[in-house]
Each structure stands twice: as C-alpha cells, then as structure tokens.
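Step one of this worksheet: look at the structure below.
Showing just some of the chains, left in place.
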Amino acid sequence: MMNGTMVTLVGVAVSQVRYATTVGGVPVAHFRLAATERRFDRPRQVWVEGDTSYFTVWAWRSLAENALTSIGCGDPLLVTGRMRVREWERTDGRPKGVSAEIEATALGHDLARGTTVFRRTLRCRP
Amino acid sequence: MMNGTMVTLVGVAVSQVRYATTVGGVPVAHFRLAATERRFDRPRQVWVEGDTSYFTVWAWRSLAENALTSIGCGDPLLVTGRMRVREWERTDGRPKGVSAEIEATALGHDLARGTTVFRRTLRCRP
C-alpha cells in the first residue's frame, strides 16, 4: 500500500540467499543481484556486455521462504518490485554509503537461461 | 534492437503453451496470461481482487523451448518485455479486433506462489 518507483531487473544472483525472521515472526530474505547491460557494437556487428549494476533484493513472507529453498548463487533471475536508493551512515565515521535496494513483489528463475520444475505452495491448516 | 513500450506482468497462464518453429527453423511459443489487480477495500480493511487483463505472451528461441517444457496452464508467472496493442482484421468482414501482446525478454515462475527447481540450459556443441 505504497506508491514508489517500480523497477524490473533481469540478472544473476551473486550471493547466497540470507534468511531470517523478524521478532514478530515474519520471514525475510535478501541477496545481491547483478544486472549487466548488453550493447550492440555496430562496427563489429555483435552484442557485447556493458556496465554491471548491483542491487540488494529483499523478499518477505512466502516469497522469502521460497527464495531460500529455490535460489542458488549464480542463478539467472528476474525480479520486479519497489526500488529505493538508501543512504547509510558508516559506523567508523567515514562518509555515507549508498545502496540500491528492491523490495520484490514477484521474483523467479529466468526461462531464457534454463528450465524450471514448479511446485505450488500449499497452505495447509492443521 | 528496438525502442518500445516495456512492461512487466505478474499473473497466471490461462492457456497451454503453443510451440512451433518458423520456416527458418526458429523456435517460437505463445500463451495467454491473466493479470488481476488487487485493491485494498478500506471500509472492510481487506485486499480484494479487481479487474483482470488478458495478454498474449510471445517467446523466441531458447525462451520458447524452455517455456514449452516448464510452463503449464494455471502456473503463476512474471514476464517482462515489449508490449504492442495489435489491431487485426477479421476474415469474415466483421470489425477489427484488438489484442495486447508482449514479446518476452525474460519470463519465469513466481516464487511468491511456489518453489522451483532450476536447471540451466547447456549449450552442447557436437
């Protein structure tokens, strides 16, 4: 229930998924994602790789749980969600850093790069 | 190598994947996808489903091959790509129809709704 900057990333997980639960018991996961531009080199008439941007992707609840069990470092992914550019203070008094963070609303393996076997989450109630 | 309207859809496959190869031997696949809005109903303080939009999603080459083997009707997906609103003539002389089509650049199962086992496409050369 928020208006913000929506973005879709196509890239590769460059870390493992780190998983935790909040004190209130809500699952949360995050990992780093690298998105590399592709550029057409006209003189050589081939596609070449351009700059790479790095993002921290956050997932909550069942998306966090399923990301943990499904995603490995190196997996090709697509992610859509709300982006923030966060500034943070360093504890040692050095200047502020900046990181680009995505709160994912949907996330999955990219079928352009491989196949998936999907299994729907069942909501069992005891 | 085109500038157009980029869009990201989160939805559900509502058809099987249809697969073919062009006369030049290029794999191409398409399927229908339904994307349903979610709206917060303030008086009742709950999320409710809103309107559903239907799209035809097109995939080419390895994305077409992997979509065919990975996606079943009913699967939750996210898709990003270039959108066109195509007008087409009916063969029986009735007025033109319109359809919203996406040429996917990346496509995958939505981990918000289940888990995936991913297997990278290997490029074997004989």
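Annotations for the structure displayed:
Chains: A and B, in written order; residue numbering restarts at 1 for each.
The rule we apply is simple: contacts are C-beta pairs under 8 Å (C-beta built on N, C-alpha and C of every residue); 3 or more make two chains touch, one makes a residue touch a chain.
In this text, all values refer to a predicted model and were calculated from it rather than measured experimentally.
Taken as a whole, the complex in this structure file is built from 4 copies of one protein sequence, with 2 shown in place.
Everything below uses one rule, namely that only the chains that are shown with their structure count from here on.
Subunit B is reached from subunit A by a rotation of 180°, derived from superposing Cα atoms (nearest 5).
Spacing of subunit A relative to subunit B, judged by their CA centroids, is 21 angstrom. Put simply, subunit A touches subunit B in their complex at residues 1, 6, 8, 10, 40, 59, 62-63, 66-67, 69-72, 75-78, 80, 105-121.
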